[in-house]
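Complex shown without one protein chain; remaining protein chains in place.
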Amino acid sequence: MLDAFASALALIATVDAELAGIVGLSLRVSLSAVFFAGLLALPVGAAVALFHFPGRSAVIVLLNALMGLPPVVAGLMIYLLLSRVGPLGPLGLLFTPTAMVIVQSLLIFPIVAALTRQIISDLWEEYREQLTSLGAGRLRAIPTLLWDGRYSLVTALLAGFGRAVAEVGAVLIVGGNIAGVTRVMTTAIALETNKGNLTLALALGVILMTLTIIINGLAYGLGQFARRRIG
Amino acid sequence: MSRYKLVRWAVVLGMALAVSLAHAQDRGFITIASTTSTENSGLFESIIPQFEDETGIEVRVVAVGTGQALRIGCNGDADAVLVHAPAAEQQFIDDGCGVDRREIMYNDFVIIGPGNDPAGVADADSATEAFGIIADAEAPFASRGDDSGTHKKELGIWSEAGVDPSGSWYRELGSGMGAALNTAAGMDAYIMADRGTWISFDNRQNLEILFEGDPILFNQYGSVLVNPEAHDVKHDLAMVWHDWLVSEQGQAAIGAYRLRGQQLFTPNAE
Partner (left out) sequence: MGAVVRTLPIRLEGVAFEHGATRLLGPLDLTFEGSQRTAVMGPNGAGKSLLLRLCHGLIAPTAGRVRCGVAGAPTDPRVRRRQAMVFQRPVMLRRSVKANVLYALNRRGIKGRDARSRADEALSMVGLQGLGSRPARVLSGGEQQRLALARAWVLQPEVMFLDEPTSALDPQAAQAVESTIQRFHERGTRIVLTTHSPGQARRLADEIVFMADGGVVERAEAEAFLTRPQSRQGQQFLAGEHTVSPAVHPRREDSHHE
C-alpha cells in the first residue's frame, strides 16, 4: 500500500505525458457524460415528479431499478448499437471516446433522473401553493424548482460523475482500451492489474481517488460560496 | 453570477468538452483486434511506433480474448485481427469474415505452478503427461475458461492427454491471462500461460515455470484481414499493416523485441 502511494506521488511528480493523457481523457469523457445525462435527466426527473400520467409508478420503479444497471450490460447494448453490423454502425463511433460518453450517459441517466425526481418532488411539496399563487403552472414550475434545488441537484450530478468515472466494464467494451485513444483511468488500472503490476495499478487508483475527491471538494466549495452569495 | 450566466457557462463548457472529444478521433488509422496476451507482453508498444514512423498510419489495438477478437472482426468493427488460434482463424475465413491469413510469429506456452510442485509436474516428459499428472493428483488447476486462444490450446492438450477435466480441482476462471495468473498465484494453482505474459508478470508469489519446451506448446500467431466484401473496412490501410508484418522490417522488429532481456516472439513468416 505504501509503495502504491509512493509510486502515485512519483507518477504525479514526473508529469508523465501518457498518464496526463489518460487522466485528461477520463475527466473529459465522464464530465461530458454528466453534461449530456444531466441535460436530459434533470428535466425528465422533474417532470416525473410534477406530472401525473398513466404508468408514472412504473417509470419511477424503472428509474430506481436502472440505477443498478450492470455496466457490462450497458456496454453490450451500446456495443451492439454502434457495431458496424448494428443500427448506428455507419457512424463509425465504436472504439472512440464518443462511444464511451454515450455508454456512461446511459449509465448515469437513471441515477440523476431518479435522484432529481426525489429532490424535486420534496421541493414541490414545499413550493406548490406559493408557485401556483404566483401564477406558475406545473410546466413553468420545472425550471424554477430545478434552479431552487440546485445545491441538492449538484449532489445528484456528482453521484452520476462518481459512477461514470469509476466504471470499467462498459467503457472497456465500447472503448476497447486503445492506448492513447480510449484508455482511461479505470481501464488502465484493469490492464496493469492483468499485467500483474499491482503497485502501478494501485498507484493509478490512488490518483483516480484523489481526482474524485478534488472534484467533489470543488463542487462543495463552489456550492458554499454560491449559497453565501445568492442564497 | 446570475442563473442565466451560470446555466450558459455550464452549456458552453459541456459543448467544449464534447467537441474536444469528437476532434480527437479524426486521423488516418486502422483498428486491430488482438489478444490480451499480445498486448500485455508489450510487443505492440515496441513494434507499432516503428510501423507508424515508416507508413504514417496510426494503429489502434483493441486487446480482448481471441474469441471476442474474431467476433469484433466478424462484425466489421476492426480492420484486421492478430490472434493465435489457427483452427479458429480458419473458421473465421470459412465463415466469410476474413481473408488472406498469414503466419507471423510464434511464442510458446509454459506450465506454471507452485514452486514446491506438489503433483510433480517438473519430471514429466511431455505436456500431455504433465497434464495427466495434475489430473491424477487432482491438484488445483486454473483454466482461463474464456474461449481465448490460450483456453482453446489448453483444452486441446487435455484432450490429447485423454482427460476430461472436471471436479473441484479444475477451476474455470473466465478471465484474461493476467487476471488468471493473479488468481492462480492467490490459490497456489497450476496454470498454463503464454511466456510473454509470464515474463512481464510481476505478482508471481510462489509460482514458477515447471514445464516448457514441448513442441505441442508452441503458439502460432496469424494475421487475418477482415473481409472487405462483408464490411466497409479500411482494407487498403490494413493491407499495408498486413504486408509490413511479414516484411523484412516487420519480422526484424518482432525478433528484436526483448522483455527483461528475453526474446518473446520468434518471427516465422514464409
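By letter and in written order, the chains are A and B; residue numbering begins at 1 in each of them.
Throughout what follows, a residue touches a chain if its C-beta (ideal position, glycine included) is under 8 Å from a C-beta of that chain, and two chains touch if they have at least 3 such contacts.
Here the structure is a predicted model, which is why all the values come from computation and not from measurement.
Student: May I ask you to name the displayed chains that the omitted chain touches in the full complex?
Tutor: When the full complex is considered, the omitted chain touches A.
Student: Pick out which of A:28, A:84, A:150 or A:183 touches the chain that's been left out of the picture.
Tutor: Reading the full complex, the residue touching the unseen chain is A:150.
Student: With the full complex in mind, choose from A:95, A:109 or A:127 the residue touching the hidden chain.
Tutor: Only one listed residue reaches the unshown chain, and that is A:127.
Student: Tell me which stretches of subunit A touch the chain missing from the display.
Tutor: Spelled out for subunit A, the touching residues are 126-127, 129-137, 140, 144, 147-148, 150, 229-231.
To be clear about the criterion, only the chains that are shown with their structure count from here on.
Student: Across the complex, what residues on subunit A touch subunit B?
Tutor: The contact residues of subunit A facing subunit B are 28-29, 31-32, 35-36, 39, 83-86, 89-90, 94-98, 101, 147, 176-179, 181, 191, 193-199, 226, 229-230.
Student: Which part of subunit B faces subunit A closely enough to touch in the complex?
Tutor: Interface residues on the subunit B side: 1, 3, 10, 13-14, 17-18, 20-22, 24-25, 31, 36, 39-40, 44-45, 60-64, 75-77, 176-179, 181-182, 197, 200-204, 231-233.
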